[in-house]
Structures are given as C-alpha cells and as structure tokens.
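With one protein chain removed, the remaining protein chains of the complex are shown where they sit.
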Amino acid sequence: MSDWETVIGLEIHTQLSTKSKIFSASSTSYGSEPNKQASYVDLGLPGTLPVLNKLVIKKAVEFGLAINANISKHSIFARKNYFYPDLPRNYQISQLDFPIVEGGYIDIVTEENISKRINVTRAHLEEDAGKSIHSNEGNCTYIDLNRAGTPLLEIVSEPEMCSAKEAVLYMKKVHSIVTYLKISDGNMQEGSFRCDANVSIRKVGEKKLGTRTELKNINSFKFVEKAINYEVQRQIDLLEEGKRITQETRLYDENKNITKSMRSKEEANDYRYFPDPDLLPIKIDDEYILEIKKTLPDLPDVKEKYYKSKYSLTDEQIKIILSNQTLSGFVDKVLEISKIDAKKIVNYFISSIYKKVNKENISLLKDIITPEDFYLVVESVENQIVTKNNLKNLVDEIWENKKSASEAIEKFSNKNEDDELINNIIIDIINKNEKQVLEYKSGKTKILGFFVGQTLKQSKGSDPSFIKNQVIKALDAI
Amino acid sequence: MFDKKKIKDVAQLAMIAVDDNDLSYFSSEISEFLKTIEQMDAINLSEINPLYHAPDMSLKGREDEVDIDAKNDGINCSPNHNGKYFIVPKVID
Partner (left out) sequence: MDIYNKSITELSDLLSKKVISSLEMTDYFIKRIKLFDSKLNSFITINEDEARKQAAFADSMIANKKNHLLTGIPIAHKDLFSTKGLLTSCGSKMLENYIPPYDATVVSKLNNLGMVNIGKTNMDEFAMGSSNESSYFGPVKNPWNLDRVPGGSSGGSASAVAARLTPIATGSDTGGSIRQPASFCGLTGLKPTYGSVSRYGMIAYASSLDQGGPIAKSAEDCAILYNEIKGFDKNDPTSNHEVKQNNIDLRLSKDEVKNITIGIPKKYFSEGLDQNISNVISDSIDVFKKMGFNFKEISLPNHSYTIPAYYIIASAEASSNLSRYDGVKFGHRCNDPKNLIDLYSRTRQEGFGKEVKKRIMIGAYALSSGYYDEYYMRALKIRRIIRDDFLSAFNEVDYIFAPTSPSTAFKIGEKTSNATDMYLSDIYTTPVNLAGLPALSIPVGYSDNLPVGMQIIGNDFTEDKILEIAHLFQKETDWHLHVPEAFSHE
C-alpha cells in the first residue's frame, strides 16, 4: 500500500441559485410536477432560441474572485454535441476553449493541521440536462425535462489531491464558498451540488500519471470518501495482479460500497464542440469586475480568523455563524454595537435567534428583527431587567407579535410583569361587567368575589389577596 | 477518398442509419463535395481571425425573472408521451 500514491482531481457541478434557468425564463424550483417547468425553449421546439440569464455571469464572476482566479474578458458558449434523451436539443450548451473563470486555488487544512493549496484549472457555465427514470415493468425510460436548462457552474480542479480525505476537504471547502456567497444553495439531496472524481494511482516517485477512472455523480461527502477509497484499492489490487486499468466511467453503488463500470452514454464520443452560433461572446470589462468585488463579502476563511483574533469566538460558534452569510452579517452588526462580551452575546444569539431560523426566513432575518433590537433585548437580560428564561419570549414578541424591543422588554420585565398583566385583566373584566360594577358601587361588597374569581381564571396561580387589593383599587378609581 | 467506412463513422456521429445503397450514394457525393472545397487550401489564412457573426454584435442577456405566462404544454407535440413524461425505449446505463 505504501508503494502507491493516489492522484485525485474533482469536477464539481453546482447549480446556481437563480430564479430562472440559464437560457429560458422557466423556474428552477425543485420538486415540481414532471414537465411542468419545461417551456418551449427548454424542449428545443423548432424555432426556439436560448436567451442568456445575466445573473449567471455575476455568480460565476463572484466565484472566480473568491478563489483568486482570472476572470475571462471574452468567454464563449460552445455546443457539446451528443445524443441522449435527457438532452432536449441533443447538444448541451457549455463552454470549452474560453471558460469564464480560469485558474485560482482552494486552500484546505488537513487533519494534521497542514495547509495545502489545491489549484483550480477552470470554472465554466453550462446548462443541466433533464432526468431519466427507468421503469422496470414498462421496459421504457421516462423523461422529465424540468431540470433541463438549470444553470450549472462546473468547477474543475487540478489532479492535486492525494487521498480521499483531501478530496472531501476540498469538496467541503468549495461547498462552503458557494453556499456562503449564495452562488448556490448547495443542497446535495436535491442535486444542487454534485461531484465527479477522477482517480488514478502510481508508484511513489513516478512522475507519469496512471490511467484514471472517472467516478460519476456522487452526492454526499461521505460517499465521495468511500467511493474513492474503494476505487483506489480496486486499482491497486488490479495492478498488483499484473492487470491493467481501463480508462472508463464508473458509478458508485452506495449499498454495496463498490464502484462498477458504466455503459457510458458518452463512450468514445466526439463531441464536435464549436461556438454556439445562437449566442454571442460574453464580454466582461474591468469596471464590471470591480463592481462585483465591492459587494463581495469576506470569505469564511478570512472571517474565521477575524472572529478568533478579535472576539475569541469558539470553533463551534464560528461554524454556526459562518454557515450562512445572513447569520454572520447579523452577528457582525450586533458585535459592532455590543458592549457585552462577544462570546456571551453570540451564545445568546445561538440559543434564541439561530434556533428559530429556518430555510424560509433566514434571508428575511434583518426585516424580522434588527441587530439593534436584539442587542437591546440581550442588554435587558444582562441588566436583570428581564430574566434569562424570558429571552426567547422577548424574541418571539418582536418576531411574531411585531412589537418593538422596548415594548417587549416592558411586557416581560420582572418589576412590572405580574402587576401590569393582572391590572389589564381586571380592567378588562370591569369593562365587560357593568352590572356587577354598579352592584359594587351601590354597596354590595360581596360582589368583589366575582371580580377576583374572574381575574384568577385568566391569571392562574396568582395571589388572590393581591388581586383583591388591585380590584378594589381599580373599582374605587371609577 | 471518403470511403464507406468513413461514411459509417460519420453517420454514427450524426445518428442516421444508412443502408448499403445510401452508403455508396453518400460516399460519392461527399467525396465530390470535399474535392470542390479543396480550393479553400489555396489561400494563406494564418494571420486571419475567424468571423462568427456579422455584423458585430454584443451579447444581450435578460434579467433573472420567471415568466409565469410561459406555456408548459409542449409535451403534447411528442409522438410518445403519457401526459406526464416523454417515453423512450429503456436506456441501460
């Protein structure tokens, strides 16, 4: 085993998070009824033409800048010609000779805490294909073209990873970049982030690359590692038996944990790439790149160092905050104005707001509760105006009941909590029971019991004698 | 000479079945054609850049918006569908 070294290159396909497809105005949302998100353009009906979604260029440039790559000023869409039923026009619009992003690098930190730089060859734009569903009884294949035309960014690394673990680290890094920058939602179950691995082995010290196999369409970090490990061993076994490796495409079977040869749709295919005559070159100038650079947030790497050095946040905390740009943006604002210890306030954030956010409202966070309001709320806890247990209630009051921070604090403050609540109940009961009020006013003091009873119903567990005093106060005030 | 083997290869790329009669026909037609275009070789083009579109134009894209009015009934044009899916002979991966 130690005679051999592994060489791995990864090709990652990530779906860009645009509302509409790359060349048509169909929706990209996941899970629709089959073929209900496939327009005439998506189907390639005779006479239809592709019109580029400008947002994909912006996202590709953002990615290129994030990995310190070269942004091509003049890039070209090319047709990749081959026949397959999930490819409506029997050509895929992709990029070959002039991709939008060239070069760049991704730094990973291995388990031994060593930093390693993996170079990126290129990243280019292309359209996704549809889906095939093979039936068993019907002896046919069903085609759903909803996914056809979804924008993809294909990110190709240099073959510089030496182990499955490194490959996973690289893949995770790329995943965090694209999700953090909101270039992609990175949802692997939905197929938004897919990985092909090119794997070969050679004797240690050998300069020449061995024959490689391509492991296709792996959708999880765990399976990438397993698939590569299996394949490496398979290749070693073959070579040690004196056999040869066939250059081919293989699929990973997650149930059996093996890779198997795929009768490829793309075997020995001449794709006859040529610039798509329906599309013109993408021209990007320095001004455009500069504009994007201005709005590009710092990447997780940079922010991690910042959070550690300036605020001494823990790894756990940082991981949570950096899982989403909206969260880190919010926390940054809070930390800017906070006079409370950063670690403490971040913990408050995690236990209250972070636990509340979900996919739907995370991007709306700033509109639901402001960082300033959150700080006020935490401050009130620190100053013991409100008990710690009420932190969640405070957040809910602002979030769901749309109250201001001061109103929420007022409501839950220790001093006034019970008093105000009970007084409100009493006034309410008085207003609704004029008859009884008149009876009391005419001298029937026994009717007090009625008011106390009604109040207790709404304020269970409160002190009845306290309530009685408050009732008398309120009735006498009329 | 664009022989029958070559025609078979190209027909495969183009995904068009050809029977033996066709093979002869296409072989002679295409060989003839390639002869006539040999004149392209006569000129030195090393300093010339290819022209893809004329007149020159810049790429016009569109904003990232979904067209809610776009029709999705194109499946009805298919010669073999079940209303939900397009149907093809089973593909073996």
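Before moving on, here are some points about what is shown:
Chains here go by letter, A and B, matching the order in which they are written, and residues are numbered from 1 within each.
Here, a contact is a pair of C-beta atoms (placed from the backbone, for glycine too) under 8 Å apart; a residue touches a chain by one contact, two chains touch by 3 or more.
Please read all numbers here as calculations on a predicted model, not as lab measurements.
Per the touch definition above, the residue from A:22, A:143, A:345 or A:381 contacting the chain not shown is A:143.
Against the chain not shown here, chain A presents residues 40, 43-52, 79, 81, 83, 85, 88-91, 141, 143, 270, 272-274, 277-280. Residues 7, 10-11, 13-18, 22, 25-26, 29-30, 32-33, 36-43, 45, 48-55, 57, 59-60, 62, 71, 73-80, 86, 88-91 of chain B touch the missing chain (whole complex, contact as defined above).
Note that in this section only the chains that are shown with their structure count from here on.
Chain A makes touch with chain B in their complex at residues 18-20, 24-27, 33-40, 42-43, 45, 51-55, 57, 83, 85, 90, 132-135, 138-145, 251, 262-263, 265, 270, 272, 275, 277, 279-283. Within the complex formed with chain A, the residues of chain B that make contact are 13, 15, 52-53, 57-67, 70-72, 74-75, 77, 82, 84-93.
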